[in-house]
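Here is chain A:
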Amino acid sequence: MTPDFPNLSFTLFCLLNTGFVLLVSPFYMSLIKKVKAAAQGRKGPRLLQNYYDLRKLLHREVVYSPTSSGVMRVTPYLNLAVLLLASLFVPVIFIPDAPAGIGNIIVFIYLLAIERFFTALCGLDAGSTFGGMGSSRAMSLSAVIEPTMVISFAALAYVLKTVDLHEMFAITSASAIPVSPTLVLVSISLFIIIIVETGRLPVDNPATHLELTMINEAMILEQSGKNLALIELTHSVKQTLLMAVLINILVPVGLSGGPNMGDLAVSGLLVSGLAFLVKAALLAVVIGLFESSLSKMRLFRLPVFYMMAFFFSALTILMEVFA
Partner candidate 1 sequence: MISPLLTDPLFLEGAIKILFVFVLVTAALVISARNLASLLTTYTIQSLLLALIAGLLYLIEGSPVLLSIAALTFVSKVLLIPFFINIVEEKVKIRRDMKFNYLEPTSSLMVSIALVLLAYVFLSGFFALDRLFFFGAVIGLSLTLMGMLVMFSRRKVITKVLGYLTMENGVLLFGIFVTELPFIIEVLIIIDLIILVLLTTILAVGIDSTIEEYHQRLLKLKIWSGREYL
Partner candidate 2 sequence: MILYNYLAVGALAFALILLSRSHRAMNAFTVLHSLAYLALGAFALASGTHGFEAGNSYFYLDRLSLYEALVAALLFCFASVYSNGYVESLMEARELNRKNLKIFYMAFSLLLTTTTLAFFSDSLALFWIFAELTTVFSAVLVAILSARENIDAALKYIFIASGAMLFAFIGLIFLFKLSGEVPGCGGGTLNWTVLMANAGSLSPKMLTASFVFIFIGFAAKSGIVPFHTWLPDAHSKAPSAVSAILSGVLLNVGTYGILRMYALVRQTEAGPLVSGFLIAFGLLTVAVAVLNMLRQKNMKMLIAFSSVEHMGIILLGIGAGSPLALFWTLYYVLAHSLTKASLFFSAGILHRQYESNLAGDMRDVLQLQPLAGWGFIVGSVAIVGLPPFPIFSAKLSILLEAARLPYGGILVFAVLVFLVLASAAFARFLLEAFTRRSSGSVSNGLSEEPLQPYHVRLGMKVPIAVMLCLVLVLGVYCPPFLEKLLNGIVQELGYI
């Protein structure tokens, strides 16, 4: 539509947003681990531990199983690329004047689905039993969570009357009353989705290496070296993006910009970035506490957990329609 595409604001956004997300993601992984450790009375890893791990892994050699095919080789890069593309959909610092389509919530859901699909393929590809088991579990769970996720995002779209994440954030950050009951409800669903999508307790235990219970860890069991680093990074980016969606819906304070913001002051960006850092850190603490207050659910009881998200999303829609 605009002749001067790609505009400057958007280019800046691509670099800044993606870079920022990539940079801070591992931090929240460590932070959640730290909170859980503190809750259990342990000291826990350093806050920057994940960065060291990633650096170490990036220098390691990659070992492939003899049965593995090209999928194993392509997936880490593909997944990271997909997630970086997805990061364009979720502004964390400022809302750019993005071309149509960027920010569409349905595309966002399916970008996440692509990532999940390839991770599952990868688990199967190595030919090990655990990988296959993890993939099958992950796929069956994602089949169950899919309707919940769709209805939650549909509720979100219904409440804010748009399917574009950028516009949603613009609406929430512009509205006078900070919190509406329906947004609170849908936030609960979103929180559950974060827990499920990032494979946390009570759905999956990210800290376990006990073969019988793990789901996500089983799928990436065969990954090594640089590929493992990329997979871990992808996972943390995904977590940050989902957290960012929740944060910008519920407490958009500090998010700068609107679509037509021409003059982006550097100081404004700094404030926004800092605000996001703080809010995300708080959310990470909440997630950590939530995780440490629960124990792993049995696989067959998980639908109840998902059903909660479904229930709240359906209620959101009901309330919006009627109240």
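Methods note: a contact is a pair of C-beta atoms (placed from the backbone, for glycine too) under 8 Å apart; a residue touches a chain by one contact, two chains touch by 3 or more; residues count from 1.
How were these candidates chosen? In short, all candidates are chains of the complex that A comes from, given by their letters.
Predicted model only: the values in this text are computed from it and were never measured.
Peer 1: Out of the listed chains 1 or 2, which is the one touching chain A within the complex?
Peer 2: Candidate touching the shown chain: 1.
Peer 1: Where on chain A is candidate 1 touching in the complex?
Peer 2: Against candidate 1, the touching part of chain A is residues 177, 179-182, 184-185, 188, 303-304, 307-308, 310-312, 314-315, 318, 322-323.
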